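A single protein chain has been omitted from the complex, and every remaining protein chain is retained in its original position.
On to chain A.
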Amino acid sequence: MSRHPRLWLGATLWLATLPAQANWAVNMSPGATEVSRSVFDLHMTIFWICVVIGVVVFGAMFWSMLMHRRSQGQQPAQFHEHTWVEILWTIVPFVILVLMAVPATRTLIDIYDNSESDLDIQITGYQWKWHYKYLGQDVEFFSNLATPRTQIDNQAPKDEHYLLEVDNPLVVPVGAKVRFLVTAADVIHSWWVPALAVKKDAIPGFVNEAWTRIEQPGIYRGQCTELCGKDHGFMPVVVEAKSAEDYAAWLAERKAVALAEKELTGKEWTFDELMARGEQAYQTNCAACHQPTGEGMPPVFPALKGSAIATGPKEGHLAIVLNGKPGTAMAAFGKQLSEVDLAAIITFERNAWGNKVGDLVTPQDIAAFKQAQE
């Protein structure tokens, strides 16, 4: 233990806070919107109906089990049907169901009212990250898992939001009706935030609609809920609701960042700068499949270390990263990443883990390649 004092300290601290953590969570939360509260009410209503029926039926069974035993010399009755009782216990449950269906229908109609939104956001599921695009705002970004690998591999203590934290959360204004246009780029994903009671499947080639109106500023966390491959458990959803002013400020900042990012394409990059940026971008976008070591997981995810493409001519390497490989998990990153990141990643891949091509791919090369394709 003395060799890892910080780890030990972290574990002790974590243990000390155990009672404070909601490790025994037992129920759905009422959530943060009107819809989520009516869903919660439906959930509790049907739950209590079930409890009452259960108490009556199981009560009768336990009464029989305790009082009508052969060991107590009980003589069995011989009745075996009773028309009125049978009709009654067909009709009564039916009536209960009709009564339950009424509020459920009302809530469902409300959930399906996607009209008159104040803000439209396109959500695209990728293996294994989310992409958010603010329609008409020129703001878009990816949202990746932010939990460090060391926590997943138990080399560091896990923090409170373990696996439910991202680098770029989806930011929305409170009080506004936000409409989500949900789709996917590869397999089916499902975008879920429990506090908003929004769960919508992201289906490649189709667009689903959902909406929410958050009342209080805060951070709301969820996860992908449709099995989407290896890292299905590692693509959380984080929504940050901000006041109208804070949201406007965030949006302006985001636009400025996007602009600065675009200008980077024109900058003169050195080999070392590209390698540094490339390593980072590689970890975020490529390492899940091709692994931090570049060794991949053959045969599904091929190795890049010493691969023919990563050590061959530039054009082939650009083509596969930008256009992907149809019929495999290799996505077309040309539209996903900035020219700088593409250039940095490709430069990194050609010169890391013992790959020693020595050349450097600049953002201008990427732009030229894209132009040639069009």
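The rule is short, and it goes like this: a contact is a pair of C-beta atoms (placed from the backbone, for glycine too) under 8 Å apart; a residue touches a chain by one contact, two chains touch by 3 or more; residues count from 1.
The definition used in the following text is that contacts and distances are computed from a predicted model.
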| item | value |
| --- | --- |
| Missing subunit (named according to UniProt) among the choices "NADH:ubiquinone oxidoreductase subunit M", "Tol-Pal system protein TolB", "Carbohydrate ABC transporter permease" or "Cytochrome c oxidase subunit 1" | "Cytochrome c oxidase subunit 1" |
| Touching the absent chain when the full complex is considered, from A:I121, A:V139, A:V172 or A:C224 | A:C224 |
| Of A:D153, A:E245, A:D272 or A:E374, the one touching the omitted chain in the full complex | A:D153 |
| Which of A:Q122, A:N168, A:N208 or A:T265 contacts the chain that the document leaves out | A:N208 |
| Option from A:F142, A:F234 or A:W250 whose C-beta touches the chain left out | A:F234 |
| Residues in chain A touching the chain absent from view | 21-28, 38-39, 42-43, 46-47, 50, 53-54, 57-58, 60-61, 63-65, 68-71, 74-81, 85-86, 89-90, 93-94, 97, 100-101, 104-105, 107-109, 111-112, 127, 151-154, 158, 160-164, 186-188, 190, 192, 194, 197-201, 203-206, 208-209, 222-234, 297-300, 327-329 |
